[in-house]
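Note that one protein chain is taken out, while the other chains of the complex remain in position.
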């Protein structure tokens, strides 16, 4: 019910003042549950198109399971939890038997309601084999949200013909996620070769003057090719979420 | 002509070996002109959907005009030049009378061939009045590339009701560009309120521990809301180009 | 009128649905004016206890005057504008004759409604004479907001007896603002000598490994004395605003 | 006895020169004990309103216990020790049976003299569940010093309605401590919504371009909302001490 | 076969269109194998003079062995794998019995085809004994690629006569690799004493304001002596590869 | 008069309580003058062996002259003012005719009381001609304080024999000040060649990855030679003051 | 004369002890001139293959001319002076009429003795037109030292076919200097395409998160392609000197 409808019913005597206040509250104050250690946002999917996601780092396993169970209790949303260690999953699986785990991506997921599938392909490129954990985090996240995800791994610029030989795969994609550590040059090269939006993910792969991924991050932000948006270092999840928002909302 | 067609014609005797070599060259080696001080990329629009753009900083006005005239000489592309001072435009206008200038955006443009218009709205938000030069760079760039661009300025989080009162404008957009200096919190707040992809532009507005925009940049990269891609500090141009690539290619 | 009262009047037929919607809007959506280049927040004083303040850096003088006139138009709030050059003030004074200017603080103010005075003293200390511009920005800001402000300048730790000789002035204060550049040690020393809350302002005074105030900023954040809150480098305004919020709200 | 009184008694022959020297010493040189590895400050509570606090990191358990016992030996002050591991507490508890431990906060406390309670509420907000250890350090510290402390956890800006729904809790507080990692936007949002002084605590929660809490720290220092003072990354203790100094001294 | 020859044969009917397409592919698209987790570049040696090298950090042992076996399968190249832990080698040795390991250098190598030896000496200097692991990485890499490598260890500037006494060794070298941590002054000193190109490798040896090798890195980049090229911190491998490219290609 | 003597006189009736309080004040609270914008420390020379020095950056010329005149008014100390532009000196010279100026060092000095000369030589080395302004700041400062100062300029490590040929000059010095920009290697080289304490001054000479002197600063802090103390970038004054404290106090 | 020969002559009575001492001095202590403000190194060419080069930044024009005249006075070396403003050259030209100036490179040169020419080509690539000043500094420096220098400008990765179309030019070079600002990806791409040693020069072209060239610098240091040595930001001179040392010494 919108505010005007509520008021109309009050004017018509069809709604008491007390009930109307509660209804107004529902309009202006979307629902959440206060667990003490967490305030679970039950309106996030309606508002942003994706449920709240649990970032496991820094949380106790008890807190993680508590939030998951609360999210599932209303039956309206699926659960995704990132940066989850295998030991965390072991405990989660006892409490929530249909939870699944991708070890490569370090992601726990519970799918209770099938997510509608999108047909616009999301392509995930990574520069080297060492970048695969980040790439898999992106893969699992985008797949969970219903995307048609494709992968092309280890095509960094030290052997650029590996990419040039497969330019058609780039143009078939609706969005391209480019994941690279070290100097992160792959994002610029891809950006210069395609008409597709590029989401660049710097990784912390490397050492020394890499400074934990800073080198690739700065390189990607300064890309001489345009049409490149950057997410945090090692943030495969965030890149996938941006891709999801692009393919699921724009194409409508 | 594709490689297989060329070969077929050679086999059929319809194409000489010499001509075939030139044709193959055109397939594998897209055209460019070497001006000595510049190698103008005439294939960029075909490849990436947007012509080469001239970044004026660090170039002489003579070089800028030279590149513009070369680009226009083939009659296939328009010209956009960013970070152009008013004095540069004065000289450009003498050489190219139909060049136009946006002082707020510091952009010179020459439009010889009308760009097809997109109907998916691109919304440009900025946190404060001081961010307007960056916002205008984004506006002029997206408009030049055929987007339906809308603006909502000075809606930073210090007075968050200015944004909450107009959430409908957010959802009407296909893509939202969020421009903010200081602590850059607006990107996270918008990201948490909408299902639309967000392109965040940190600006150098601020002082002290702002470190030339670093504060907003790091904040945007670490956004707790997902679906946010970040471009370089003060890079209104880059944000617009990513928006263009999203709305013009995805919606097809 | 609160929401419940509005609803009651609607139920009683004393308010039409249309008028009620407008009233609800006023409750949930505080007022602002959209000038295109600025969205002036007319609810800020009611909400935060202090009117919106104009940060002049990066704004045209026309924009500054426009915002000032809009703020004054409703007759409910005074105007404070920081980081204003003398040339800006010259133009402002033509448009708004009762505007005043502190050159040392680079602040323009317009006081149309007398601010209630607080009796809890705010003490502003600075380490060296070179820190005075920042100290004066704090002084003018706190004075504008009705504080009883006191000053003690050039009492840095290289001659610590200058401070030790006047400890009584410290204890008389309700809040102490400590402003220091170079190594910023004064904040820790004051923090260790008093029971009063300390607001520390690092300044950019210094050179070399000072890195524009970073040295003092880090020192103040790492103070071994407790009860020290830090604001941005050279942010005399922000320190004063925190002091204002403390003395005007807590002491009630 | 003040210096003038001492002198008067000497002049009156009521005090010998030797005794007078000792008395003067007491005036100008407050008491401390030299344990070799520590110089325990027995005057800190009288001077700053709070006893010396033991920072356990980098100290041996023997040193920690030694300082605690010395502090307690004079019977005039309670003991608070931060950053204490559970193993440290185990040994402390053997030596000082009435010591208590908060595992969440990593704080050991010994309360021998009841601290007077303050009635001005201190509100502790945190953005996410992962920030709770820092929030609890603040909670235990403020509670130890007699504050009426309240908590609201996991109300970050990704789901801003969780905060907007409870604005009344903000205004009831005398001081608000805002704890957030990642981009730290919560401090600005709260600062823009309330008239209360805000103490912002950046946390190291996050990864990559978070750089151990630097992102949130810079964001908070550059807050576009005013009235925000910042403490060190993860410094829940320091934030609480500033809150204590505000509510216990200003409200008098 | 070059493109013109292919075309000629097509024109002569000696080559079918289908076969010709495959031949063209071979010209423009050098060979690689897609293992899913890796795209092995079989053209790198032909193109750059050195085979692809496996950077083991961040890869599973299974991936490392898989890439090695693929590389060896064509019988055209040797294998070098850097940053390999002893445990990795243990597994590799089971799968590839002729693999060898340098523990000091943390390098695994498999030599199936003898590398031609170069007679131009490469000299490896290091400043201190703690720099030896990096120096050995350089030694093994250069030796593997056929260089005549010489070593002079622990000749840092704190005892500069150790170097001055052996200047003849410097001039006998074709290229000098200088490895130093702490302040990295050795690169400048060597650069000022010799006519030979110097490749400088900063190491992470040191602590505090060394910042993981940043001090030496910046020093080497700012060398007041000319003729010094710098590689990444601790990158003995990279320094050796540059030396290899210099001595094996220039001297021809 | 010491405290015990004051008390004795009070006891003997030879001193009134009022006078005694003033005398005690003189013992515990050394003299200073409060000029509003400055609190001039008249006890600094007695306490630290050197008068207060005026750092001109950030001060108005009126403030500089005011502090100078106050310092000279008591007739007990000379005046040194650093970082003074030529225009500042022009005004100072009108007010204080015996003021002198070193343009190379940017120092104003007024010597009213001859400083006792020290015979322990202070040697000032600099790496390049561009470092001379910093070197002269050190020279003038040390000379003003009575040192026997010697200079050896442009002896950087790119031509190390320039230094090796004159090692005797090093050993004749009591203290050596080493001034260098770029990579700052000279400090380590000198530290390894001499038994004398070395005071290292990084300069901002250089560009790019020099980062305003950071490269030399880090290098000097990480010197592999021991016996090196470092001062701030470009701080010739500070280096000289440390040398003064060494030669004037230790040699007694 | 070597030391053994000197001794032999002394033993043979063919050389006096005094003369022998001078001869020994010449062996162990190469010649220099002390001008007070400069210690001109007359042995540098003999020792390092290249004369001392004057870095003009931070030097007075008088000092620059003085050093030039001293260098020329012995008739054994040419003069190169970098970072020279046009006004400096105007004064130099009055004193030294055969001095020449490259405005693009900001280099003054005086060639009195023809430098032997090398036939090994040095190729200078730059990514964009804005990088040309750095590229020209490299060009003039390498040309002055006798290299066969070639140029290919504006071939950055945003239009990578501009480079791929001319790979033959890369392989013809003995050494490749790659100059790029922004994200500096060109160095990695070139490194992956060639067997030639690559000298990478990051430039300060760009803005925001470029941080004055830091982005390109870190990218180049972290290149995933091997055989890349890096010099300081904007250091075209240094890159050329390393190329000179490679082609003039190795090829012998």
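Letters A, B, C, D, E, F and G mark the chains as written, and numbering starts fresh at 1 in each.
Keep in mind that, in the parts below, a contact is a pair of C-beta atoms (placed from the backbone, for glycine too) under 8 Å apart; a residue touches a chain by one contact, two chains touch by 3 or more.
Because the structure is a prediction, the values reported are computed rather than measured.
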item	value
Partners of the unshown chain among those that are drawn	C, D, E, F, G
Identified contact with the non-displayed chain, of C:67, C:81 or C:216	C:216
Contact with the hidden chain (one of F:105, F:193 or F:216)	F:193
Touching residue (missing chain; options D:23, D:52, D:154 or D:183)	D:52
Interface with the undisplayed chain - residues on chain G	3-4, 7-8, 10-11, 13, 16-17, 20-21, 24, 28
Hidden partner interface residues of chain C, rising order	127-128, 156-160, 164, 182-185, 188-189, 191-193, 206, 208-211, 214-216, 218-226
Interface with the unshown chain - residue positions in chain E	128-133, 152-155, 158-159, 161-162, 164-165, 205-211
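In this section, only the chains that are shown with their structure count from here on.
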item	value
Selected pair, out of C-F, E-F or C-D, that shares over half of its residue contact pairs with F-G	C-F
Inter-copy rotation, chain A to chain D, in degrees (Cα atoms; steps of 5)	90
Approximate Å spacing (C-alpha centroids) for the pair chain D, chain F	39
Where chain A touches two or more other chains, by residue	128, 158-159, 164, 191-193, 208-211, 214, 217, 221-223, 225-226, 232-233
Complete list of chain pairs which touch one another	A-B, A-C, A-D, A-E, A-G, B-C, B-D, B-E, B-G, C-D, C-F, D-F, E-F, E-G, F-G
